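For reference, the structure discussed in these notes is given below.
What you see is the complex with one protein chain gone and the rest in place.
Our next item is chain A:
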Amino acid sequence: MGASIGPRLSGMQKQVLALYRGFLRAARSKPVEERRQIESIVSAEFHKNSKQVDRKNFIYIEYLLHRGKKQLDQLKSPDTVGLSSLSVDSSRTRNSSS
């Protein structure tokens, strides 16, 4: 058990996973329907970036982490019910791909 723990993940990976966990935790506090929607958007965004972003592009990953933290703070606010303010990115990709 001990051997596989910790060193396998870099500090940055841990930050990304912690951010992801933060989003999923925040989603729990929202009404069920919004929660599912938030979860699917957030999950898609993280998975997309995990495949598309170069692992060594630290500056860009730092930027994404920073942006994600700010978005998470917004989401945590009880006034924020859905993810429309956070879906800027998915709408941008949708627009560019259409």
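Brief remarks on what is shown
FYI, a residue touches a chain if its C-beta (ideal position, glycine included) is under 8 Å from a C-beta of that chain, and two chains touch if they have at least 3 such contacts; residues count from 1.
Definition applied: contacts and distances are computed from a predicted model.
The complex appears with one chain absent; UniProt names that chain "Acyl carrier protein" among the candidates "Small ribosomal subunit protein mS29", "Acyl carrier protein", "Carbonic anhydrase" or "acetyl-CoA C-acyltransferase". Considering the complete assembly, chain A touches the hidden chain via residues 1, 4-6, 9, 13-14, 17-18, 20-21, 24-25, 28, 43, 46-47, 50.
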